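Quick one: this structure, given as structure tokens, is what I'll be asking you about.
Left out: one protein chain. Kept in place: all the others.
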Amino acid sequence: MRDVTIVGIGQTEVGEHWERSLRDIAVDAVLAALGDAGLEHADALYVGNMLGGALSGQQHLGALVADYAGLRGIEAATIEAACGSGGAAVRQGYLAVASGLLDSVIVCGVEKMTEETEAETAAALTMAGDAEYETIHGPSFVSLNALLMRRYMYEFGCEREDFAGFAINAHRNAVNNPNAMYRRPITAEIFGRAPMLSDPISLMDSSPNADGAAALVLVATERAHDLGHDPVRIAASAAGSDSVAIHDRRDPLFLAAAHRSAAEAYRQAGVEPKDIDLFELHDAFTILAAMSLEACGFAKKGEGVRLAKDGEIGLDGRIPISTMGGLKARGNPAGATGVYQIVEVVQQLRGQAGKNQLPDCRRGMAQNIGGTGATAITHILEAGS
Amino acid sequence: MSIMKPARAVGIVGYGAYVPRYRIAGKEISRIWTGGQGGVPVREKSVPGPDEDTATIAIEAARNALLRAAIDPALIRALWVGSESPPYAVKPTSTIVAQAIGATPDTQAADFEFACKAGTEAVEAAAGLVGSGMVNYAMAIGADTAQGRPGDALEYTAAAGGAAYIIGPREESIAYLEGSYSYVSDTPDFFRRPNQHYPRHGGRFTGEPAYFSHVLSAARHLMEELGYGPSDFAMAVFHQPNVKFPTRAAKSLGFSQEQTEAGLLANEIGNTYAGSSLLGLSAILDVAQPGDRLLVVSFGSGAGSDAFSFVATDRIEERRHRAPATQDYIDRRKEVDYGIYVRYRKKLHMH
Partner (left out) sequence: MRVSAHWRQRQQRLTLTGERCLKCGARVFPPRDVCPHCHEPAYEPFEFGGRGEVYSYSTVYHAPAGYQHNVPYTMALVKLEEGPIVTAQLTDVDADEVRIGMPVEMVTRKLREEGEDGLIIYGYKFRKLLQESA
């Protein structure tokens, strides 16, 4: 097993790219990452994508993006794990290099969610759930998460307003991220007034669908020195799964896959939660942010919301999250999100986070979740190599 | 002509009702169409919810019948749904119901059509199948989600509901069949061509030449052949497209208000078409005493009437509480306005 380092990152702005197609934005991100790494070639390309088939009629993105990025001929494949596709692709890239079988790998997460009507897009997103026993009954993906939020509120005695801190923090941080989709801060009042999507989840609890692509170049750490570019090493890479359907989970309010992958990541890196300087968690919904903090050992069960209420998740807090806006304000291009999370941790560790720069930032964690918690991929990155 | 009696004595082994929860007031319909002027034929009618149709109504009625009969559903060897609003024009509602209640695969199934008497036509056939000894149990269901043409007189009454009857051996029944008689002619009082959304009807022609001619002929003939007068019956139910028609028919035959009030539901739920007389029957079975003789006379446009004489047995008191009463469904109501009603009934045509 070899140590793996990230030597290049690239990302498009997250938003509505009417003029750019799925392959166009993927190529933009891939070329940016290669440029950042100072490389023109790689041994393989893994593409993380969830909705290409459903919304663009396009699967087989590995070969397509490789070709259009000028890399025709290299090994390429698409990795899919619903909204965890990006993280899963990073994991595949890591495994390829760590195994010693490949020397350099490009990982690209790409998603285009503006091709179809909102109702059709919502229908496509429900494919993250259990088709035979969840989706057929008509839940939107939002409503599945709402079922978790309502039960959480019931069991732990909290109110909707208790979740506001997650959204407020994310929007505040996105102001300084030029690639973020929404760059205006919000207040508790705006949060409180937000229309319901599927109660108790409101527009302000929910991350926006968007177009976007982000990419990384991974090489063996021993080679990173030659490239001399602010390398960031992957100290841990771990993935876990849980039942797809919420109703099959042992404890619906516990993200078992997130817990399992985080525990393994801590073990690999030889660290504990207190050693993590920032956590790019999967804040697709405020409830998932709370539950992620609990699953990864930053709060006890039912206490996740307290971290938001007490300001512990801000840039100056005990455990900064969504430091560049998170899924909530940077945006959530489903299959690409997991790679954006890694890109943002790398920016922090390299000192490239601009006004959102965390001082003395050595170690960051990124966790990408698929569906309502059925897949979780956790990476811990460390500055330097 | 003799009345019909099966070779083997048969009766109702289980029965069940279902009426949807939503109601629209007659006054609300007239508010839209007549500026609130004029009377209304019923106070309110039932409206099926957006996730209901004749199949779902039939399934719940069938389940209630099974609860009362307490037999293994696999023993039901025929299941027939009579309706003029089946969810598919081709693909029987009956197989969906049979699958849902566990009667498949050893069963026959088909949909019956004879406007509002499709359900009682199925009861006749079930009596014949059981009475011949071919099977021990057969289920007949009358159910509809009738569509009223907006602004038409029938819009005030076209409603939704259904009832199911398991016919079986007399020794197991809660009410046995004394005899039945059907009176039919080719009378086009009300009809619908394929691919037309709403039916056409002959206005006042639906009265004397249609409803009254067939209902009264069938009732009189049955009673005469059985040697009964109105006083021999504890209760009587007539097809109820509104309140006036069954009231007038009852009066013509010499029945009192006391004999018909338990089974007269039209003012509260409207005309449930193929469910109409069968829901009236379920309502009187809910209150009948052992030994009570019950007259049921249906009417279906096209046209015809089926008349039955049932006698309640000792078993009725113990079995009727096993499932919700007809009145439980009638009492369960949520009023909607004309806009919601139009949405639920999919009357909006998107241009």
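Chains: A and B, in written order; residue numbering restarts at 1 for each.
Everything that follows uses one rule, which is that contacts are C-beta pairs under 8 Å (C-beta built on N, C-alpha and C of every residue); 3 or more make two chains touch, one makes a residue touch a chain.
No experiment lies behind these values; they were computed from the predicted model shown.
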Among A:201, A:239 or A:289, the residue in touch with the chain that has been omitted: A:201
Contacting the left-out chain in the complete assembly, out of A:113, A:232, A:246 or A:319: A:246
Where the unshown chain meets subunit B, residue by residue: 21, 49-53, 55-56, 59-60, 87-88, 96, 99-100, 102, 324, 328-329, 331-332, 334
Missing-chain contacts mapped onto subunit A: 117-120, 122-123, 125-126, 130, 132-134, 136-144, 146-151, 154, 195-201, 245-248, 252
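We take it that only the chains that are shown with their structure count from here on.
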Length of the line joining the C-alpha centres of subunit A and subunit B, rounded to whole Å: 59
